[in-house]
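All protein chains of the complex are present and in place, except for one that has been dropped.
Up next is chain A:
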Amino acid sequence: MTPPMDDAEAPVVLAAHGVSKSFGANTVLTDMELTVRKGETVCLLGPSGSGKSTFLRCLNWLEEPDAGFIVLKGQRIGIRPSGNIVMNDRELAAIRTRIGMVFQHFALWPHLTVLENVMEAPIHVQRRDKAEVRREAEALLQRVGIADKAGQYPARLSGGQKQRVGIARALAMKPDLLLFDEPTSALDPELVGEVLAVMKDLAREGMTMVVVTHEMAFARDVASRVVFLDQGRIVESGAPEEFFTRPKTDRARQFLLRYSAQ
């Protein structure tokens, strides 16, 4: 299985330019650059506290960057086209419907069944036809292998099942791209595989994805590009085979050594 190659001709789905972010005196991100083309799977790697998750959350403005800007399919998001005014709740919401997100701790809505979780945003946010959404939601649950759990509440599911619901829920919005925030970090080791398998399929089918992960094997096999962060800066970026066999920086070498030692 070969992941789609980094196609320089594919249109840019998402671009981040000069993104910086501080929490108080603590600088988390400095001058981050990222371009994601259609069909790419970009893996963000780096040690804990390197700013990967914060950067991912800046991409859909869950976190407001202090500087820089995010462009989704040519449209600058977070800031209004006219002047430097931050978008309001409604404007941001409209843009976020085009960016799917999968969370480390699943963040499903426990008062809704699995099927209702998947149907919630398409029906109430996108206001699409209920019968059609239901058909699609059932097909998505089939695709991630939990169609038999459709009527269950999330509390009854294993972590791996919850995360697959999380992925189906994100796909139901038919987003331009998917963001994954450490999707397997909260899972028991034996459940990691089932989630990664779904993500692998998505990558192969040409879904555009940005994945924050500690799963080096996944990044090596599936990523079209890896971006290595340390202390809120991009240290290295390139093809996975390049990064994993011939890292250019000492920092990346140390990082990879720690993983291969495990």
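The rule we apply is simple: contacts are C-beta pairs under 8 Å (C-beta built on N, C-alpha and C of every residue); 3 or more make two chains touch, one makes a residue touch a chain; residues count from 1.
As a convention for this text, contacts and distances are computed from a predicted model.
Only one of "ATP synthase gamma chain", "Amino acid ABC transporter permease", "succinate dehydrogenase" or "Nitrile hydratase subunit beta" fits the UniProt record of the hidden chain, and that name is "Amino acid ABC transporter permease". In the complete assembly, the contact with the undisplayed chain comes from A:125, out of A:85, A:125 or A:139.
Residue-wise, the contact with the chain that is not shown comes from A:105, picked out of A:80, A:105, A:174 or A:253. Touch with the chain omitted from the figure is made, among A:41, A:60, A:161 or A:237, by A:60. Set against the missing chain, the residues A:94, A:139, A:217 or A:257 yield one that touches it, A:94. By the touch definition given at the top, chain A reaches the unshown chain through residues 60, 62, 89-90, 93-97, 99, 101, 103, 105, 107-111, 113, 120-121, 124-126, 150-153, 155, 169, 173.
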